[in-house]
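Apart from one protein chain that is not included, each protein chain of the complex appears where it belongs.
Letters are used for the chains, namely A, B and C, taken in the order the chains are written, and counting of residues starts over at 1 for each.
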Amino acid sequence: MIDVLYFAWVRERIGLPRERIETAAPTVAALVEELKAREERYALAFADLASLRVALDQELSSFDAPLAGVREVAFFPPMTGG
Amino acid sequence: MIDVLYFAWVRERIGLPRERIETAAPTVAALVEELKAREERYALAFADLASLRVALDQELSSFDAPLAGVREVAFFPPMTGG
Amino acid sequence: MRVAVQSAAFDLGAEAAAFAAAAGGAGAVVTFTGLVRDNGGALAAMEIEHYPGMTERAIRAMASEASQRWALVDALVIHRFGRLAPGEAIMMVATAAPHRADAFDAAEFLMDYLKSRAPFWKKEIGADGAEWVAAKDEDEAALRRW
Partner (left out) sequence: MRVAVQSAAFDLGAEAAAFAAAAGGAGAVVTFTGLVRDNGGALAAMEIEHYPGMTERAIRAMASEASQRWALVDALVIHRFGRLAPGEAIMMVATAAPHRADAFDAAEFLMDYLKSRAPFWKKEIGADGAEWVAAKDEDEAALRRW
């Protein structure tokens, strides 16, 4: 089981801020493919990975990173702080 | 007649903050030569022109600048503001 | 070094004064404050979302990196989230150092990283709808100078 978090327009498109997911996906990219296959709203949210960022256990990471041992995955657009 | 002002260690070496001087010196450098010839304390204050700055009528200038029309000459070390 | 991520407004004057007073030995204090622009009256509010937990962690990592790169006496980061009105302070960075170049460089470094690497997202609420603020290429480019 893994916690998956969504922020900003990713959260809005998917329609929820977080969910727990049962997955055996080996990488972030594989998890994204699983989610896209689920429902239209996921496919829309993940349509353009270049416009998305991912954090694993609250550290910025990349889509080809392995998921083994990860408890929390977060998807969001590029940050606009400051 | 011209007002001559001294600041910081130039003022301390010469021993006064300002004086009025009757001069026909055509340039700042010529005025400096006149002053150096006057007394030891002026010679000491003006010993190294590279360590001095000059302002004519409150604008930074140079030692070869002409004095015609100038009312106020100021001599001082490099500034240390901020 | 203090990092505060909060919804409450803060008093930039009081923060700046307290920060400078506590920065014993510093000759230079730089502050940056980001304010909500009103875009000529078009903006009703700005909503800032963040990622609790990761936000503090990411900002602490930036501040720690800044302390290693420059001779800092102290650093402060305050960043708000939630709904803000035009003119309100969004965030503030303060740095104290013996010399001005270190204080300026560290403050600019922290700002560049906060812009693009701290998990905040801004949404502009206008009269005719709301829109997420897009990240700018120039902000990403600004990171490359460090």
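One rule holds in what follows: a residue touches a chain if its C-beta (ideal position, glycine included) is under 8 Å from a C-beta of that chain, and two chains touch if they have at least 3 such contacts.
Source: prediction; values computed, not measured.
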item	value
Partners of the unshown chain among those that are drawn	B, C
Residues of chain B in contact with the chain not shown	5, 7-9, 11, 55, 58-60, 74, 76-82
Touching residues (missing chain, whole complex) on chain C	11-18, 20-21, 23-38, 87, 89, 98, 100-101, 103-104, 107-108, 111, 142
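One rule holds in what follows: only the chains that are shown with their structure count from here on.
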item	value
Chain centre separation (chain B, chain C; CA means) in Å	48
Euclidean distance of C-alpha centroids - chain A vs chain B, Å	72
Sites on chain B at which at least two other chains make contact	none
Residue list for chain C, restricted to those that touch at least two other chains	none
